[in-house]
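With one protein chain removed, the remaining protein chains of the complex are shown where they sit.
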Amino acid sequence: MEAQVLFDTLKGKFGDAVVELQGEGYSPAFVVVAPASVKEIARFLRDDPALSFDSLMCLSGVDYKEKFAVAYHMHSMKHRHAIGMKAFLPRETPSLPTVDDVWPAANFQEREAFDLFGIVFEGSMDLRRILLPEDWEGHPLRKDYKYPDFYHGIKV
Amino acid sequence: MTIRPNALPTQEMTINMGPQHPSTHGVLRVILTTDGEVVTRAVPDVGYLHRALEKIGERVTYAQYMPFTDRLDYLAAMNCNCAWAWTVEKLAKIEVPERAEYLRVIVCELNRISSHLIAFGSYTADMGAFTPFLYAIREREQVNDLFEMLCGNRLTYNYARVGGVSADAPPGFLEKTKEFLDYFEPKLDEYNELISYNKIFVNRLANVAVISAADAVAYGLTGPNLRGSGVPFDLRKDEPYSIYPKFDFKVCVGTGERGTLGDCFDRYMVRINEMRESIKIVRQAVAQIPDGPVLAKVPRVFKPPVGEAYFRSECPRGETGIYLISDGTVNAYRLKIRTGSFVTMNIFETITKGLMIADIVAVIGSFDIILPEIDR
Partner (left out) sequence: MEALAISLVKAVPALGGVPLWTVTLLLIVASAVVILVFALTFEGVGSLVLRKVAGDIQARIGPNRVGPHGILQFLADGVKLVLKEDIIPAQADRFLFRLAPYFVFVGSFAAFVVVPFGVGLTAADLNIGIYYVMAVTSLVVIGVLLAGWSSNNKWALLGGMRAAAQIVSYEIPVGMALLPAVLVAGSLSLQDIVRSQGGLLGIFGWNLFHNPFSFFSFFLYFTAAQAETNQTPFDLPEAESELVSGYNVEYSGIRFGLFFLAEFGDMFIVAALATSCFLGGWQVPFFNAAALPPMWGNLLSLGVFLSKAFLMVLVMMWVRWTLPRLRVDQLMRMSWKYMVPLTFVNLLGVSLWLLVFRGKGIPGMIASLFG
């Protein structure tokens, strides 16, 4: 399905929650949505028969210097089409609802985004650090991350 | 198990299948809560091999990042190299010469064979049959010899480049490859005779950790794990990239031949059959490969246009997807690597409820995970 058609479908159904389509220079195209409605849009994308995006390819946190974003890449086994979804978040308290009840595949990737960016996924079944030790301070993939000098008394 | 009243009180045991363990395919830690031999909860704890590859990607140039992709999945380093090259080429719309694509496919498929050999060998070794592992290593040494002939390295190849490959095949390489394929093809039947259909081995694997097709898709399983559950989805056929449309090969799917569809045995057999298909692909590639240059003209100081691209390729352990954000400078702005093994670990806790400790080892082996891919 064409990205523009999909964008129009979503816009028709969710109105203002669907913000814009990033098409030029983006492969696949991204539908930018409001963070609060991520879960319902995700559920619609998965359940609607014409869309049936049953597989979450990739979930990434991104640090655009003024704001954060969570980028979702989805794929449909039935219709063999793919689309991206993006939600921009404020830097101070980045948080949005989880999609791990829509796609269980999201769980580890959300934990990774939380670990490396500090993005909180509300309602997640298990949100804790995954790659870094439990007591690490800071979120390394942020652009303004400063390396700590010491960790448990060991010079880093 | 029914508990009789007035029976001795029992307690669950928490065991640590620690980062150092012969069967966890790397530094994987699994915290088991068991009731005797039966596992009630198995929580994986990853991150022991986290090397901040994604952060490093923001500091080095696109060409300099190639050796880092070797270390992403060192058993299938060619596939990871090529995945990175293809992603950057997709973003910057670079045209790769045909001979380079043929060489890439040849090495990717050969590396698929050697990676599946390790998966096969280490899986049977985990199950207690130590011999097939050494046969697999013997075959893999020959593949390593081929790669050494091609690029000088035996494990971390750094072979692909943005725009092509680093070196052309030396004279004799294609003949040696054909010889290897002729030598190796009957070995697969030998392995099946030795171990694959051995009653003890089948009993260890059949009906263990059955994953339905719907679960497999929902939990993000990819590659042989997905196909083992009966879903006939192979990126090389269904979302073809590079020159894969030119080759004729089958997609290997689990059939539930010795148990339930989607059990460990199906995932194991998919890998064995995939080796056969890879042999077919390499044979066709060696026959069809054209002459020509092997590296496109890419500027020395390479600055791709601003934009974002997501490219996924079929690596032996699943699909490796790279989400690349470029801001027009020599370094990537954000580089996210989605690996098959990482997402596969999602289903680990669900699927291991009620299994025995020996089955945990069987499950880890059937997923064919590798820790560098999980931890990056």
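Per-chain numbering from 1; labels A and B assigned in written order.
The rule is short, and it goes like this: a contact is a pair of C-beta atoms (placed from the backbone, for glycine too) under 8 Å apart; a residue touches a chain by one contact, two chains touch by 3 or more.
Since the structure is predicted, the reported quantities are computational estimates derived from the model, not experimental observations.
Asks: As a test of the contact rule: which chains in view would the missing one touch?
Replies: Result: the unshown chain touches B.
Asks: So one chain is hidden, and I want to know which residue out of B:Ala42, B:Met127 or B:Leu226 touches that hidden chain in the complete assembly.
Replies: Once the missing chain is taken into account, the touching residue is B:Met127.
Asks: If I consider the whole complex, including the chain that's not displayed, which of B:Leu28, B:Ala119, B:Ala160 or B:Ile195 touches that chain?
Replies: B:Ile195
Asks: Among the options B:His50, B:Arg140, B:Arg204 or B:Arg283, which residue touches the chain absent from this view?
Replies: Only one listed residue reaches the unshown chain, and that is B:Arg204.
Asks: Tell me which of B:Tyr135, B:Tyr191, B:Tyr219 or B:Tyr310 is the one touching the absent chain.
Replies: Of these options, the touching residue for the absent chain is B:Tyr135.
Asks: So that we can see where the missing chain sits, which residues of chain B does it touch?
Replies: Output for chain B: 13, 15-16, 21-23, 37, 124-131, 134-135, 138, 194-195, 198, 200-201, 203-204, 356-359, 361.
What we mean here is this: only the chains that are shown with their structure count from here on.
Asks: Just the number, please: Cα centre separation of chain A and chain B in whole Å.
Replies: 25
Asks: Which bits of chain B are touching chain A when the two form their complex?
Replies: Going through chain B, the ones touching chain A are 46-47, 50, 52, 54-55, 90-91, 217-220, 231, 233, 238-239, 305-310, 312, 319, 321, 323, 325, 334, 336, 338, 342-343, 345-347, 350, 375-376.
Asks: Per the contact definition, I'd like the list of chain A residues that touch chain B in the complex.
Replies: 22, 25-28, 30, 54-58, 60, 62-63, 71, 73, 77, 80, 84, 103-109, 112, 116, 129-133, 140-141
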